[in-house]
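As you look at this complex, bear in mind that one protein chain is not there, while each of the others sits in place.
Chains here go by letter, A and B, matching the order in which they are written, and residues are numbered from 1 within each.
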Amino acid sequence: MSTTTAPQTAVAAAPGQRWLHLVAIWAFLIAAPLWMGHIGGYDALYSRILIFGLAAMGLNLLLGFTGMMSFGHAAYFGLGAYGAGFVLRYWIHSTPLAILCGILLGTVFGVIFGALMMRRTGIYFAMLTIAFSQICYYFAYSWNSVTGGYDGLRGFTRAPLHFGSYVIDIRDNGLVFYYFVLAIFFVCTALMGALLRSPLGRTMIALRENPQRARFLGIPNEQHVWIAFAISTLFTSVAGALYALLNNFADPTALYYVISGNIVIMAVLGGMLNFWGPLLGAAVFVWLEDYISSQTVNWMSFIGVIFVVVVLFFPRGLLGFVKRRSA
Amino acid sequence: MSLLQIRGVSKAFGSLIAVNNVTLDIEPGELRAVIGPNGAGKTTFFNLITGFFPPTSGQILLDGKDITRATAVERIRMGMARTFQITQIFPELTTRENIQIAAETAMGFRLRTWLSRAERAAVSSRIEETLVAARLTEQADRLVGELSHGDQRSAEIAMALALKPRILLLDEPTAGMGEQETFQVAGLIRRLHKHTGYTIMLVEHDMRVVFNLADRIVVLTEGTMLAEGTPREIADNPAVQAAYLGTAE
Partner (left out) sequence: MLTLILFNLTNGIILGLFYVLMALGVSLILNLSNVINFAHGNFLALGGYFAFSLAPYLGYWGAFIVAPILIGVLGLIVEQTMIKRVYARPHVYSLLLTFGLSFIIQDMCRTIWGVNGLPLSIPNALNSPLSNQFFFLTGYRIFLVAVVIVAVAALFAFLGFTRVGTRIRAGTFDLDTVSALGINIGLLRALNFALGIGLAGLAGVLAGGQIGLNPNMGDNLVLPSFIAIIVGGIGSLTGTLVGGLVIGVASALTSVWWSAGSNVVMYILMVVILVARPRGIMGEEGMMT
């Protein structure tokens, strides 16, 4: 995936600078809902941005850091959503369990599909990711009795969090829910950052940089692609589970390939060589989509134009010129 | 016993026989050069040894163990390391990170998400050791894609060294290099061989490099082994003079 970029001359950010970046990012995320209402934001929008940001960052472990193209991550996003929905709708009114089951459902399929795809590379890998995501879509769509079919899984709400007798009301208070999502986002990004700074994470980057070299250092490409794929789907399914909680429903559009495309464009728009790029991309894309769809019936054209413009004129994304890693 | 035994190995691409029935033994500690004109099958020969693809026929043994059908990764685990004719590195990582990936893989940490303090220290010391051996300490924190050709080549060899291989296979390590850089890389190879005692197999184009470095030389033309012997013997061999030396220079 490194072929678009001219050699990057910047040297790795100094550790001190990295902490500064982190503090700035987190300060912004914590403070955002408190003032962004003035420029047209609202609680559910912020949560949506974080959720898609997380999905795109999960995808980007594969796209930006392993150099493998998935155009089917909607599957794991959607499975995460349905997994969470199933728990709340059919089993138990517990938010943590809902999230866990969402992750489980998405990741199990990530592992299975990953195993079937891990030997392919390039455009053929991408093609299979699309096909597999479509399987999930059709199941969700057709299996009416369980998934609610076209209308989706409805009739559940996220449950407040109970810590002994102390209750955090994430159900009725959108702002509190935002901070709940932010907390999970924090855990996930911390894990992703740690992964990328670990030996396993470095093998992923090695695959992106030069798979042949990696293999002839003793890294079995297929196995590592598989693992990277599974990890990537794990984080995307966390996002999916949160998405079901945000909406209080899970429907087949969450699994549709349009979502896959959206997640990819977020990563590219923000800058896929940058750890935080996909979050920025998600913020810009989700906000624009929200705004445009409220302004014109031709919103699809505008979204399409965003894709085309990004590809033709900003292929490196908004953070493309900023240093590659500031995890 | 020979470290590497190659027995009647051939490789056909369709009707083209790129390597034709080559038999060869490499002894521990030896530096063996493979020379031959362009298209002679040298790279293909290396690809067969390192498991890039399987031979059409023949047998390859490492330490007496048959590895003819072993995958590339298995062979590397058994002690092979190679570089490529066109330098293969991780261009957007630093030299240190390039070597680190090799070291961590060789030390069995490639699937780990967490290393203990002791393990990290072991990795670091292997990296430093390798940087020193390849004389890349100064370039350690620069992106390897931005180094000079010679340094990139040294970095690629360093990655192979970080594997602590029992046999090192270098495919045209001085290909496309100027005087200065050829000198640098040849010096590195010589040090590795003479001082550290590495077993090295090397494909070369540059005659001076080969005649000064190698213990023994193999001449390959059109996939077949034309001659085998010490540099002196090869230089005096009339068939080699006719087929290779006379035409190449």
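Just so it is clear, contacts are C-beta pairs under 8 Å (C-beta built on N, C-alpha and C of every residue); 3 or more make two chains touch, one makes a residue touch a chain.
Not measured: the values here are computed from a predicted model.
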> Thinking of the complex as a whole, which visible chains are touched by the chain that is not shown?
Replying inline: A
> Of the residues listed, A:L116, A:V146, A:V167 or A:A183, which one is in contact with the missing chain?
Replying inline: A:L116
>> One chain isn't shown here. Among A:M69, A:V181 or A:L255, which residue touches it?
In response: A:M69
> Which is it among A:A56, A:A74, A:A159 or A:I265 that touches the chain not included here?
Replying inline: A:I265
> For subunit A, which residues reach the chain that was dropped from this view?
Replying inline: 1, 3-4, 63, 67, 69, 71, 116, 119-124, 126-128, 130-131, 134-135, 138-139, 142, 144, 257, 261, 264-265, 268, 272, 298, 300-301, 303-308, 310-312, 315
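Just so it is clear, only the chains that are shown with their structure count from here on.
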> If you average the CA atoms of subunit A and of subunit B, how far apart do the two points sit, in angstrom?
Replying inline: 42
> Touching subunit A in the complex: which residues of subunit B?
Replying inline: 50, 71-73, 76-77, 81-82, 84, 88-94, 97, 100-102, 104-106, 109-115, 141-143, 145-146, 159, 163
> Once bound in the complex, which stretches of subunit A touch subunit B?
Replying inline: 2, 5, 7-9, 11-12, 194-195, 198-203, 205-206, 209-210, 212-220, 224, 227, 324
